[in-house]
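One structure coming up, written as structure tokens, with questions to follow.
Of the protein chains in this complex, one is absent; all others appear in place.
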Amino acid sequence: MSNDFNAIEITPELIAEHGITEEEREVLMNIMGRMPTYTELGIFSVMWSEHCSYKSSRFWLKTLPTEGPQVICGPGENAGVVDIGDGQAAIFKMESHNHPSYIEPYQGAATGVGGIMRDVFTMGARPIANLNALRFGSPDHPKTRHLVSGVVAGIGGYGNCMGVPTVGGETTFHPSYNGNILVNAMTIGLANADKIFYSKASGIGNPVVYVGSKTGRDGIHGATMASAEFDDNSDEKRPTVQVGDPFAEKLLLEACLELMAGDSIISIQDMGAAGLTSSSVEMADKGEVGIELWLDKVPMREEGMTPYELMLSESQERMLMVLKPGREEEARKIFEKWELDFAVIGTVTDTRHLVLKWDGEVVGDIPVPPLVDASPMYERPWEPTPKAVEIDAASVAAPSSLTGALKQMIGSPNMASKRWIWEQYDHLVMGETIQSPGGDAAVVRIPGKTKGIATSSDCNPVYVKADPIEGGKQAVAECWRNITATGAKPLAITNNMNFGNPERPNIMGQFVGAIKGMSEACIALDFPVVSGNVSLYNETKGEGILPTPVIGGIGVIADVAKSMNMALKNADEELVLIGE
Amino acid sequence: MKAKVYITLKNGVLDPQGKAIEHALGALDFGGVNEVRQGKMIELDIAESDEAKAKSQIEAMCEKLLANTVIENYAIELIG
Amino acid sequence: MKAKVYITLKNGVLDPQGKAIEHALGALDFGGVNEVRQGKMIELDIAESDEAKAKSQIEAMCEKLLANTVIENYAIELIG
């Protein structure tokens, strides 16, 4: 491995700068049996990051109930898949883009929406509905206005251009999010139940194909950027936020679905965070095969890109596929028709290694199973959240004016109408929106059918803070109630666990409590978890956000014409209160 | 004092607009067009007549509103 | 040959973006700002190296695509 690309000396400091602990370094050295090259170090660092490895949360996530007769594919793939009858499946997931949205609200939120849609259409589904769960700081905090308008414009900017209706979500405000907003985006797609695409690679010698936009130096991690030598002479710090290109993604969607209508794809994986690295490693690992990549063949946007940058770039609107042998030209034609890049950049091997080449020369070689299996998993210490003191209702003075109290409630930012937001989202495109935002759950009809999907996203973080177990339960139950209120039968949920620093036992305790509560509610309601996402370290100045496990659920209603909404229909009708 | 502010994307930041324009020019048979980047130009007239002060005032406007300094650079031209 | 194309709204065409910027600057306590207009700047690199030819080529691009001459004017600057 005499390549210049890897001339950078690997020192303990450099390893530490890549976020790899001493303990993890030992494991890494054992796996490699030698010093990793610079490129290899980059790959370990992203694969073992919290984001990719779920090292703090995996242990607990495994305890969530994920099964049921309706579940076709639970957590572990790009998105969850449930049976909705008539040979059709709904594919859905929620994902966070919290930190990027705080730094650059428009692009951060936009690329979050782009990412979650790719997760869904990479499995063969056409996205039919988007939701977004937003948490902002106090309305009078100086940054809030700018963040709200940027995030909302970004979500609309991407979803509207894609032509996928944004039909629901939630928006609340609390000072704990002043320095750390939450932007969670959810997409629901529709596929044929017998035509779902997975990421598992197979077939030794089969071509590995890159499609979509070119790779640039987007989102390559800041800390590692500083130590790298590729920087051009400009003194400006290279931005680490990605810019979304919804038009490219719309083309990618149409091209992928067109190719998927045939039978040339063996497996496909979108390039999200840690782009080429996580997609190729995941495909090889799931298929118990190896993958060899010819990095000089990757379509590049900038000159002088290195293997390290190519493997770590987070450029958007890209996919990696394994095709059946000899089907490259058929696929190329489709992608060229849609004016997208297409390149054969590697091959499936039997070595179970990820081998990276540049002009035929090896620039990286990592055994895949230990890279994945030995990825750290921590059972972090946690302490249960102390019981909050119950407020004695009698101790709260009755409001002097009921109308005044009502006005105050309606006028509070959390309860106020969110019309200003959802009118900036195209919630009608596709012509199947039966219940628009503004109700309990949105309802979209399945094209050509009378049936539809009801969907809602919910969480009350104040409850979770007071009692994580009960708060976790209540988030699931609220979502279930919102869906049932339209007349739909709830089917399954996705979730987005937004918490503070898991290395603090009290925060970890909130996480554990929420998981326990959610599990209990999911089992009681037969409402399994089929996908999800975790976002930790949501803190500013050592203060964690309110624990926010957002639940996104879907249900099915046989006849959308019979779905219910909350509008009062006629004067003089009786209002009835049911439940305890 | 009149001024123009030019706002451009930083190096390396994806420019979907520029890319699409480049592509469209190619489709219209304008060959050999490369590196198309789209930026903004903002013209304004401010009350301040002192050059140095005007410049620093406009700089403040750029930092606070006109440019998104996470991904954009700006340049100021005073016209007088 | 590198060039810049400046595209501005014609006089008399109202400019919602410019107006919004003017308003926002006011809200941020930048007083005395007037006549804010937002335009576009497109940078490009064309193969043609002869100045006159380059200019007429870019003019054609403006007429055909870059500017909407119903509402916009354009100006070309060759940089070399």
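Think of it as A, B and C in the order they're written, each chain with its own count starting at 1.
Heads up, the rule we're going with is that contacts are C-beta pairs under 8 Å (C-beta built on N, C-alpha and C of every residue); 3 or more make two chains touch, one makes a residue touch a chain.
Just so we're on the same page, contacts and distances are computed from a predicted model.
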Among "Phosphoribosylformylglycinamidine synthase subunit PurQ", "Adenylyl-sulfate reductase subunit beta", "Iron ABC transporter permease" or "NitT/TauT family transport system ATP-binding protein", the UniProt name of the subunit that does not appear here: "Phosphoribosylformylglycinamidine synthase subunit PurQ"
Displayed chains contacted by the hidden chain, counting the whole assembly: A, B, C
Hidden-chain contact residue, picked from the options A:His427, A:Lys465 or A:Lys516: A:His427
Positions on subunit C contacted by the hidden chain, ascending: 12-14, 16-17, 19-20, 64-66, 68, 70-71
Chain not shown, touching residues in subunit B: 16-17, 20-21, 24, 27-28, 38
Residue numbers in subunit A that touch the chain omitted from display: 153, 156-157, 160-163, 245-248, 250-251, 338-339, 422-431, 433-434, 445, 447, 560-561
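As a working rule, only the chains that are shown with their structure count from here on.
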Distance from the mean Cα position of subunit C to that of subunit A, given in whole angstrom: 39
Multi-partner residues of subunit C (each touching 2 or more other chains): none
Set of subunit A residues in contact with two or more other chains: none
Interfacial residue positions of subunit B with respect to subunit C in the complex: 6, 8, 18, 21-22, 24-25, 28, 30-48, 57, 60-61, 64-66
Interfacial residue positions of subunit B with respect to subunit A in the complex: 9-16, 19-20, 23, 68, 70-71, 73
Subunit B contact footprint on subunit A (complex, rising order): 103-104, 106-107, 213, 216-218, 232, 234, 236, 238-239, 241-245, 247-248, 301-302, 315-316, 339
